[in-house]
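I am attaching a structure below and will ask some questions about it afterwards.
A single protein chain has been removed from this complex, and every other one stays in its place.
Take a look at subunit A:
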Amino acid sequence: MPNASEFPRIETGAAEWVEVEVDGQPIQVRAGDSAAAAVLAAGLVPSRSTPVNNSPRAPYCMMGVCFECLLEIDGTENVQGCMTEVRPGMQIRRQQGARHAEPVTHEDRQS
């Protein structure tokens, strides 16, 4: 699933690697990355679809303004990925259309 990314990582120093899952796939990211950066670095775009037209979107401003980076993070939908720092084991999912009013559960996440 992870594919070629348009966002090559610039070596900046000795941050640790952290493993998160995006749509169930393990991805290595740097501690301090945002969830949106993790998704971009892994080439997992589009990272959401819009509620009204289902059109594809990806993180854009990376500074909390545009809301294009909405993701489901650890079971909470519509979270701004660019404002959320990764944690080891974080479960990230693409946000498909409108969120649910109630908390989501995923039957397929049993490991």
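By our rule, a contact is a pair of C-beta atoms (placed from the backbone, for glycine too) under 8 Å apart; a residue touches a chain by one contact, two chains touch by 3 or more; residues count from 1.
One rule holds in what follows: contacts and distances are computed from a predicted model.
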> Going by UniProt, what is the name of the one chain that was not included in the view, given "FAD-binding oxidoreductase", "Cytochrome c-type protein", "Spermidine/putrescine transport system permease protein" or "Fe-S cluster assembly protein SufD"?
Replying inline: "FAD-binding oxidoreductase"
>> Can you say which of A:A15, A:C61 or A:A98 touches the chain missing from this structure?
In response: A:A98
>> Considering the whole complex, not just the chains shown, which residues of subunit A touch the missing one?
In response: 51-52, 78, 97-103
